[in-house]
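Only a part of the assembly is drawn; its chains keep their places, and the rest are absent.
Order of writing sets the chain letters: A, B and C. Residues in each chain are counted from 1.
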Amino acid sequence: MALVKFIEYADASPEVRAVYDDIMTSRKVDWITNFWKALASDPVTLKRTWDSVKQVMEPGALDALTKEMIYIAVSVTNNCGYCINSHTASARKAGMTDAQFAELIAVTNRLANGYQVEIDERVAKAAKQR
Amino acid sequence: MALVKFIEYADASPEVRAVYDDIMTSRKVDWITNFWKALASDPVTLKRTWDSVKQVMEPGALDALTKEMIYIAVSVTNNCGYCINSHTASARKAGMTDAQFAELIAVTNRLANGYQVEIDERVAKAAKQR
Amino acid sequence: MALVKFIEYADASPEVRAVYDDIMTSRKVDWITNFWKALASDPVTLKRTWDSVKQVMEPGALDALTKEMIYIAVSVTNNCGYCINSHTASARKAGMTDAQFAELIAVTNRLANGYQVEIDERVAKAAKQR
């Protein structure tokens, strides 16, 4: 459960809506993820973070896919589940193949986190105090 | 699922109860959180940890709220979900406002972890191998 | 939800089956955990990882239990839930007592992560924005 309320588009102030609109236009999507809805509780941070992310992630000397893959590597090393999921989704959308993802996770050398593997029920049971 | 059994007050030894009583008195609450119930499986660590936490967190050159906010920052950076929740609860109880919390999370620069944002179902689906 | 499909024994290629067979023989078990089923989506990494783990974890100057306990310490410090559960299960199977586990977690000094304590509902509620 997130520690702040999510701000839906319908309830958003004009300044928050402006950021939401720019996110949707830039990313060619018609909805907003929880991350931005959480940040919207602090509109100044919402705008600053979006402006930064937009600038950092736009293609330059590195193409968009390479940047997303680097972001996945950082997220896996930081063990941030939200970040791993969202950047993997973006990377797949930008064309990342299964083979590229596998090689990327191999380089990070954090395989269980990298693939977000669920704990086996039998293992969890065996790990518990009897 | 925790890896050790929780010790409830009713089942606790006198030495564990003494710590539980001190926790409830010091914090002005009438129940014990899972963290302490887990530690009670090792009464020596329970007592040592509580004595340390009590001493470290008591107001001194820094007031109680500032200490809780510093603890939140450490917990967010360590990505410890249990710790983030418990120190945020304590900080709110000590008077932390939404604006203070937002500025604190902004300084940590770990926004998804800091706000404990849930992964969007649509994102999780898009991140998965097809 | 894991980000890759799990490969079941029945669906596995001969090279993946060879690794699965070696895992089950070496560990004297008759099933394969999610970790290996996820890695099997990349058979080269599956084989390399299993060969490494097998070599690193086999008793030498340190016995198998000590190695598992060191692995738990690393997993707790890295905050990898999957790893904590699987190495704790292995360590218990190798004879780790509750007292040894408690002393190990005390040395790591990451108690909430180490014991994988669930967040109390009341705490989660108190941590949330009202």
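The working rule: a contact is a pair of C-beta atoms (placed from the backbone, for glycine too) under 8 Å apart; a residue touches a chain by one contact, two chains touch by 3 or more.
Everything numeric in this text was worked out from a predicted model, so none of it was measured.
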item	value
With 3 chains placed, the number the full structure-file assembly comprises	6
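Throughout what follows, only the chains that are shown with their structure count from here on.
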item	value
Computed distance of Cα centres, chain B from chain A, in Å	25
Chain A: positions in contact with at least two other chains	1-4, 41, 79, 84-85, 88, 98, 101, 124, 127, 129
Sites on chain A touched by chain C in the complex	1-5, 41, 79, 84-85, 88, 98-99, 101-103, 105-106, 110-120, 122-124, 126-127, 129
Complex interface listing, chain C residues touching chain A	1-4, 31, 33-35, 38-39, 41-42, 45, 49, 78-86, 88-89, 92-93, 98, 101, 124, 127-129
